[in-house]
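All protein chains of the complex are present and in place, except for one that has been dropped.
Our next item is subunit A:
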């Protein structure tokens, strides 16, 4: 069998080995290479425990034998191959399955609580163990999106958006376990499908309301400020204002119009920039200060969801044509698709970047599967999380390494995915 010259390196100092080329069999696979590294480490460190490694050749995960991988990637076998090794990601461990009464339209979790919005017109707060803590019933129609705004101490602020065209701002005291609707934000002539809160949660809270309606001003944005005295801001007056019993009504600060069709997703890329994806096959970037469109990325299919990773500064989009695509929002050539992740068989309805790893993201699809991707191995996902029995509608990934997904089977699944994250690096 032919031999290859390979040099191994890692960014994790804990597992560093000598920087010398080794001659290894070309047919060796991940397990063989992992054994080699472990042997080397055992020689170096006395109390080394066996660790499974994964290997990257020129930024691509090794998934077949080394020879065939280098053949498909057109890497010369004559030279010394640089192989990076990282600790192998362990499969996400399913933790909880939280039953709802109806479809779960949205989920957002932080380190302590899970906030879900459901088609039964309520939003709920769950503990990480799956215990129902609070139910917020106030909307007259399906809750489409939920978002945490602020959590300081025991009281928290959270938002729910609903099909009844309102966004409610709730204040929740976790100690007393009381919830109170603080504000009602209107401004849309249609259901509110998505809300996002800007990164600087303390001061300003942006609520983006997307409506699925083909008007000229499709995209509107209402901006209530979060202030202690809760004084309504003197915003642009709306003609129609109804006082709600659920709190004071806020009106939009600004309306961003430009999309020709329904806007399906919106997010903040940074404090001044907003990104929206629409059914008119475009992703647009807006300057919030001026309210003008900055740039546009054009795809070929309807966008269902987008996600932005501040770590790798990439946009991930999920479309109706079952692809997850990666975009560079800063690129001048707006139509450039960096990468296409193809494995789903239905509409991709949820994508979410890992908050801690610049290479990983999850995607949920109408084919009932949540997939965990590493963009360094774009041919196939790292893991398929096939727990749902019906369409996946939402997914989230918390800083603490928890992956959540909710779907049309009324179940919210949580997975613990911590192996790599705990390894303090990359």
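Everything that follows uses one rule, which is that a residue touches a chain if its C-beta (ideal position, glycine included) is under 8 Å from a C-beta of that chain, and two chains touch if they have at least 3 such contacts; residues count from 1.
Please note the rule applied: contacts and distances are computed from a predicted model.
Participant: Report the protein name recorded by UniProt for the chain absent from the figure; options are "PRELI/MSF1 domain-containing protein", "UDP-arabinopyranose mutase", "FNTB farnesyltransferase" or "Ribosome biogenesis protein BOP1".
Facilitator: "Ribosome biogenesis protein BOP1"
Participant: Thinking of the whole complex, not just what is shown, which of A:37, A:86, A:267 or A:302 touches the missing chain?
Facilitator: Within the whole complex, the residue contacting the unshown chain is A:302.
Participant: Out of A:320, A:342, A:358 or A:400, point to the residue that touches the absent chain in the complete complex.
Facilitator: With A:320, A:342, A:358 or A:400 as choices, the missing chain is touched by A:320.
Participant: Check each of A:119, A:327 or A:415 against the chain that is not shown and name the one that touches it.
Facilitator: In the complete complex, the chain left out is touched by residue A:119.
Participant: Check each of A:8, A:286, A:366 or A:397 against the chain that is not shown and name the one that touches it.
Facilitator: Touches the omitted chain: A:366.
Participant: Please identify which residue in A:89, A:279, A:327 or A:373 touches the non-displayed chain.
Facilitator: A:279
Participant: Write down which of A:60, A:165, A:282 or A:307 is the residue touching the left-out chain.
Facilitator: The single option touching the absent chain is A:165.
Participant: List every residue of subunit A that touches the chain not included in the displayed model.
Facilitator: On the subunit A side, contact with the omitted chain comes from 103, 105, 119, 142, 163-165, 189-191, 212-214, 240, 261-262, 264, 279, 300-302, 304, 320-322, 346-347, 366, 391, 393, 408.
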